[in-house]
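The structure's right below; bear with me while I get my questions together.
Every protein chain except one is present and positioned as in the full complex.
Every chain is named by a letter (A and B) in the order it is written, and numbering of its residues begins at 1.
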Amino acid sequence: MKKVVGIFFAATMVMLLVVACAGDSVQVAPGAAEAPGAADPTAPPGRPEELPGAPEEAPIVYDGATRGGVFIYAPGSDGPSQFGLPWDPTLGFASVTEPFTEGLTAQWPDGSTRLVLSSGYVVGFDDELGLYYVDHTLHPNIVLHPHILHDAEPVDAELIVWLADRINYYRTWPDGMIDVVAIDDLTVRFYWDHMRNATPAITSGWVTSRLIYEAYGEEGLNANPVSAGPFRVVESVPGSHVIFERFENYWREGLPYLDGVQIVYLGDVLVQNIALQAEGEGRVDSVATNTAEQAGMFQDMGYHIMNLPNQTITIVMQNDLPADHPLMNPLVRQAISMAIDRDGITRALGFGVHIPTLQYIPSLMRGHVFDPNFGAPAFNPGRARELMAEAGFADGFSTQLFPQPGSVTDSQAVAMASNLADIGINVEIMVMEGTPFTEMRRETGWEGILVGNFISWFHAEDSASVNFEHREGLLPNWVSLVPSEEMLELITAIRIVGDNTAQAVALAEYVLDHNRLHLIPLWQQGRMHIVHPRIHGYTPTDHMLFFYRLWMED
Amino acid sequence: MATEMTNNPKRAVNAPPGEEAFEVLFEEPLPPVNEFKRFMKVFLHRKVVVVGLVFVIIILVAGLFSYQIAPHDPFQINLLNNLQPPSSEFLLGTDDLGRCLLSRIIHGARLALITGVSTVFISSAIGSVLGLVAGFAGKVVEDLIMRLTDAWLSLPPLIIMMFVGVILGRGVVGIVFAVALGMFPGYIRLVYGQVMTVKQNDYIMASLAMGDSKMRIIFRHILPNCITPLIVTMTMSLGGAVMAEAGLSFIGLGLAPPSPAWGTMTNDGYMHLAHLPLLSLAPSAALVLLVFGFNMVGDGIRDALDPKMRGTME
Partner (left out) sequence: MVNYIIRRLIYSVFLVFLVSIVVFVLMRMLPGDPVMDMVEQQIAEMVQAGHAPDLEMQQFLRNQLMTYHGLDRPVSVQFAHWLGDVIRLDFGRSMVRGFDIVDEVGRRMVVSIYLAIISMVVTLIFGILFGTIAAVRNGKLIDNVITSISNFGMTVPGFMIAILLIWVFGFLLDLLPIFGFQLPWMGDPGRSVRQTILPVLTMSLGGIAGLARMTRSAMLDVLNADYVRTAWAKGMREKAVIFKHVLKNGLMPIVSGVGGMIRGLFGGSVIVESIFVVPGVGQLLVMSMLSLDYPVIQAVTLLMAFITVISNLITDILYGWVDPRIQYS
């Protein structure tokens, strides 16, 4: 098991280097930015096949199995939806929405931009208006799935503008987006008052039918899910299954294809496991899971595991407890960090798919430091006991441990509790439901040790503002990491457009400083896909682009 | 029997099948027999009851002396030695934290017995009091209690369990009350039915006419008549209580870790069913044996206390 972790770790490191280097060498889209003042550090990637993949990615072999057939996918549970589909396409269920929905662009897991319906974009600066703009040019001849009103409703610039307005009406535009206009049939211009790394990717959302909306309203759209992706919806039963069928116009002759996709919501682990091993009816080709136990088991059986560890499980404690509280003492925090046997827990309960870590930035994200000594204090129970004595708690103390439901298993919590008991900290494990847990975390005044994945990762600059900014009245996502002036400066610095790796590292150094230890990182994990060996065309590290990679090879 | 049904169809309709067997006959004076001897004779007559009794005794001993019997500390974690198949050191293997499965099952016996017994006592206490009140208070209170009981019994059990489980948390007390609140309406109906039956007897009418207080009637006449069916129902529902607790644990609303609850252990081992089936099957087998034992002992007690059976086992 340790060997597997080692190999995986090495692979992810190589992967990261490749991604980092790629930043300098990616081609710029057609008609690159020429406008004055346009700070355009974002190198938009070209079509997916031009992007560097993982180094270990084998050339895809198209044998008979990749042509035709129905791909059956079990994403675990469905998400809430306002759209009559079992998910909300504007949110993060990318792996589920891929077969069906498409927008102008999408994002790679590291936050960079991927073109989908857009053939490329130009970033410029309008001197008259004093605004930045991004011009997206659509691929010609894109049509929507056939629906009750039109067999092939075209996707043009007008439709994109209408969609953007609809989003503005129902929800809200992204921060900084001012206006959207159609320049010609295929070109849409987005005006922005400032530029961020993610700007080109944040556009108009999911493409759907204007005709249906105008004829039947929002409910009509719910009842007739329409988009421009490779598959169209045939049947959707909330909480049970969705059946997709091939959208003929999408597929190019002579290339690999699939006849359809079925999504089934298998809530039961045993049913998932058996379905993955079945061959006939009742088979499932892929299961999405958060459970390392399950993934590790199938990894040992020769299944492909697509794993993108993009969450870091960390310990968090309140910073505004009374000054004499043991958890406020930096020495105690160091001792806690030294008490947790990260290797032991990930080896025994991470089943080769969790990676022990001392820093909160996952190894695939910019800002991760490849120095084994960087970060929180490493496992050293002897020294931890000395620190406890130094801090004046030689006899230990008692507190509570709150494992985040869904992210930290009961067994992991029990293992941690036993580690902490070794240095004299007796914790009572408090198992809570999801909603009460979130509510408690949001409020100040709780006391104890929180364990879970609290960092939202997409771009360094976004996560900095989401996770660490704590202004007056700002939504306290990050309860009480009450930031000092110094920390606020670092957070501001991280929001610059361009390569902000150095700033992310500086913030990490600040947060993980041994005299503060705002966070105690434990291990990295992520949502995994277990894929049956009969499936080809996957890559081992992309999980959000799973469907895309699997068949969109035209 | 026939007249009674005609007089009181509701009671006959609502009574669980076989309950009319509990009717105590008051008129005939019994021949002098050694009650205990007769009880044991009838009780031990059926082999299946004896088997059930043996299961219950084994588990009772395991629960009482778990610290002496268990080969290992059930909370001792050993991450280097987790998910081991059975060996001479760990007779049933180890779980995902390297704890001895056999020791955890033995310690779980105590937990199962405590939760089961206290659930039954709490639900029967609440139910009996409410049943007595319904039987003796005025028409309004009677209607209120009985209609609410009907409504409570029409609710999907999942809703009651989730509701009480979530409100009361995942301690032993929370679980016990969650299950007890699901079970107590049965006792209301039982005691209420007994009160109704006894009330119709002439001697109650007579003592009421003679000016006896309600309390006196309750303690002198009603309660003695309720004891037998109550004991039988309580024994019979012990198994149900243990199973309900396990069901709650299984769907993740049960006792918080690391307590060795059998339902939680079944759930934890569930994923390994394909290659380490003992992890899930062993605790559930213990559960099934205990519940089976309780049910059979309940059956035996019912047979032994059933007046119809008196004198039949010469």
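A few notes on this one:
Please note the rule applied: a contact is a pair of C-beta atoms (placed from the backbone, for glycine too) under 8 Å apart; a residue touches a chain by one contact, two chains touch by 3 or more.
This is a predicted model, so every value here is computed, not measured.
Of the options A:69, A:174 or A:330, the residue whose C-beta touches the omitted chain is A:174. The missing chain, though absent from the display, is touched by one residue of A:149, A:271, A:389 or A:493; that residue is A:271. The chain omitted from view is touched by exactly one of B:83, B:188, B:246 or B:301, namely B:246. Seen across the whole complex, the unshown chain contacts chain B at 2, 5-6, 9, 12-13, 16-18, 48, 147-148, 150-159, 162-163, 166-167, 239, 243, 246-247, 250, 266, 270, 273-274, 277, 280, 284, 288, 291-292, 295-296. Looking at chain A, the residues touching the absent chain are 80-84, 86, 88, 90-92, 171-176, 196, 198, 202, 222, 237-241, 264-268, 270-271, 274-275, 277-282, 433-436, 438-439, 456, 458, 462, 465-466, 469, 473-476.
Just so we're on the same page, only the chains that are shown with their structure count from here on.
Chain B has its Cα centroid 49 Å from the Cα centroid of chain A. Of all residues in chain A, only 269-270, 273-274, 277, 291, 293-294, 297, 341, 344-345, 347-349, 410-411, 413-415, 417-418, 429-431, 433 touch chain B in the complex they form.
Interface residues of chain B, counted against chain A in their complex, comprise 75, 77, 79-80, 82, 96-98, 166, 170, 256-258, 268, 270-275.
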